[in-house]
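Left out: one protein chain. Kept in place: all the others.
Order of writing sets the chain letters: A, B and C. Residues in each chain are counted from 1.
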């Protein structure tokens, strides 16, 4: 099985689907001839032709609107938003249109669209190349929100997202594109090749949406994480010596509630980790859910380790980023609770 | 002291400020000659002239953008978005611009703008005249989110919002515009005139942002609510016989954490009520905060009573609306916990 | 460079020529003579017809005669069909407006004065072409043969409602009649229609799409997105701006400065752009057929500004006497589309007032029967009612755990 970076795995997913399904097409800013600023669509226009993978004007709202219209026609459009920070102009089409079309038309029209977008910090991108807006989308009835943490998952989840008959926001942790970053920014960069989850079939396969993965079993505390924070949490578990069970949510919403409750009921403790700003981030919902489902099992307050409630500051990137030290400290704190 | 409806109180706030501060101006769809579809700006154009209160094109994004530019110049613009459901086209200007301008320019430019908008259901407005999007804004660092529940508060909070030097999203519970609706939709409509909090000075006054109000003292359970849900919660407390302490948050973010923790530490129980969809709504953050701050005081799981995770359905408005029966049931449940 | 003394600036706030109490004043509306506008070949490049964005295609003259190069060659049968559908639309609107006043529904919107827009355009399109309408093109459905009872059931949110009570009245969706689900957020359909047309072209299909937007709503971003995408990808779409002079209480000057036309917007994207008398059934039909022919020939999009007048309130919630001169509707210089088409049939000969009365009676009877049929399935607040259990369906294709749980909690 070939070892792939996350970029290659995503490219492979798109390649498989362009090949299998003539109704799949891709568009977005710079995705055509150039292959995308992160190279995810590299070579696809050349291989499948101009109309299968093409450049769009700089109009995120228009791109998603076009996808909604295409979806209503019967296609499965995949839109790339160059950075998640630029998804806001498309929010009306996502919230008022894509997410509600099936409901408001009682199933006459659907929105089987996928919006791919790189998110998260760690590349010195400042406030407009680093954001993690996933929490907003989890508040919208009708949207599915997916975040992979490995090349293998990225491919299987992207295929499932595109084949899903409802709109999916597919957030790609850009700091993981080229390696399994654990938050130790001073350490030499790791390549995916050394990571087992970089082994990725070239062939088509799916990972079901709505299913979490336990990436580390443990008895002391349950860590809920996704994207780059999965790797950060793994590092923090080692660093802290706390025997943490780490759950990679993979699909944020609808979330795998059984995986969460089963684990927390066992460990009695829970730490939630995300890079997004803290207040009303998805961590808030996770905390509320855990509290509602596992109240009588909880032995310590649920902790949230998150980005601070400020814009992402260019210079203070690493002070902002919730790295392994902060997660490890939280693990220790909940063990004392 | 005159008795005012919430509409009159809001109008009075704007009237006071147009009178006192030449830098305050109002614009939005239909707010000028006509005085707004809910009549909040009635008479203001006539009294203060064309440039103080005028019609805007149907471009929520453009209206907020213009306000940001005006704020950077030094004015205090007040923008009306006709329904909160139509605020999404303005989200990029709110999140990427207004909320971050002070930060990214290190204080060189600020956004002292106020965005007023009617929100919430109960008027058979279907999915696009009933939404409660407040949760989204509480996730955005730099925004202040305010929701009044009485005419008196509406006026004092609106004046504080407009005079605040940062952007404020001011959400007006439209079902309370003309009366203190408690969710009993079959009962005859109550006028504000009979409600003590309709007594509203014609003169200028402020209610500080960030301060909650305890609208009912109680020993059994703390209810956190805002907008129409304050009245629903009051009705539910009477109906259930549970001695609930009801806190009207008034400012959602930055929330009055002291008021919350002091009360929950005392009651040991907490019910959170909002009309917005449940998942990742502001109730999730409140639940997480209460859990973090009061874990060792909690005697039962925190309950959330909210709108369902569906679009707001026209026909099933009252099945959707979290009315007093549902809140009362939650009050009883937490007492058993 | 140093600052020099300048005069103080002043902010301009556009105002209409008249308000309540004033006489109606349409002196700013320039009306070229019927028949005067030229008709380019459908394969002319956009750059060769920029003048038409500032002109006005009119076919019917004051006496009801069809004149000039745009006069379409259409059967008398189709004209009668058009008149029938316009009358049906008007009758339907009246009935549903009354139903709202009777408390049978929460809301309603009329299209009076604008019936030619939806009806003539429906007839100029193929039945399989896809429409992305606003809430004021109910005439599309009626012209395409959608049973009025079916539409009424939507308005009543009753047991026959194809949308299961989920949408506000008049926010129809009817896939069978090529009518896209109406959104409450104005403008969003405009850009979606371009996506649909791109999809049709992508598949080598032969169906085109058409979209409508109000004059006021052109200020939304989606208008701009639609034109950008339609121009860049030469999408087979007809983009219609229904300029009925008003956007609730805001006159046209709040949307376009009165220094230009809405059709002129197309010039900046390289899309052929026409302006047409929207109350002239023949002109609307001709221009739409012209644009459809372009689209079908892979020549891309056309922008059409339909100049018309919203003869009644914005909706049942609105009272236009609060913000515009009382008799504006009567003074509207382009008249009434129904009366004008009737006059044309009379000039053609073989058409009498009695024929008109018969059509009108037919419409009344049809709508009355439909009303009975629909009301038997319930109205808002009384009669048979849908089960609330369905309110958790269709959020997703398969119901996720949290909605199953919420349905249980709701006890429905």
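Things to note:
The rule is simple: a residue touches a chain if its C-beta (ideal position, glycine included) is under 8 Å from a C-beta of that chain, and two chains touch if they have at least 3 such contacts.
Note that the structure is predicted; figures quoted are calculated from it, not measured.
Taking every chain of the complex into account, the chain not shown here touches A, B, C.
Annotation: of B:36, B:61 or B:218, B:61 touches the absent chain (contact as defined above).
Only one of the listed residues, C:66, C:198 or C:213, touches the absent chain: C:198.
If you put the hidden chain back, the residue from C:99, C:254, C:334 or C:380 that touches it is C:254. Among C:136, C:234 or C:402, the one in contact with the hidden chain is C:234. The chain that is not drawn here is touched, among residues C:265, C:314, C:344 or C:407, by C:265. Take chain B: the residues that touch the chain left off the picture are 25, 51, 57, 59, 61-62, 65-75, 77, 89, 92-93, 96-97, 101-110, 141-142, 144, 164-166, 210, 254, 257. Think of the hidden chain as still there; on chain A it touches residues 29-30, 32-34, 37, 50-51, 54-62, 85-86, 88-89, 124-129, 278-279, 308-311, 313-316, 319-320. Listed here are the chain C residues that touch the chain not shown: 1-14, 45-47, 53, 123-128, 198, 200-202, 204-208, 219-221, 223-225, 228, 231-234, 236, 253-262, 264-271, 296-298, 300.
In this section, only the chains that are shown with their structure count from here on.
Chain centres computed from CA atoms place A at the largest separation from chain C. In terms of Cα centroid distance from the overall Cα mean, chain B ranks first. Separating the CA-averaged centres of chain B and chain C is a span of 35 Å.
Between chain A and chain B, the centres computed from C-alpha atoms are 32 Å apart.
In chain B, 61, 85, 88-89, 127-128, 279, 309-311 are the positions where the chain touches two or more neighbouring chains simultaneously. Counting partners per residue, chain C has 164, 166-167, 171, 183-185, 221, 395, 402 as the residues that reach two or more other chains.
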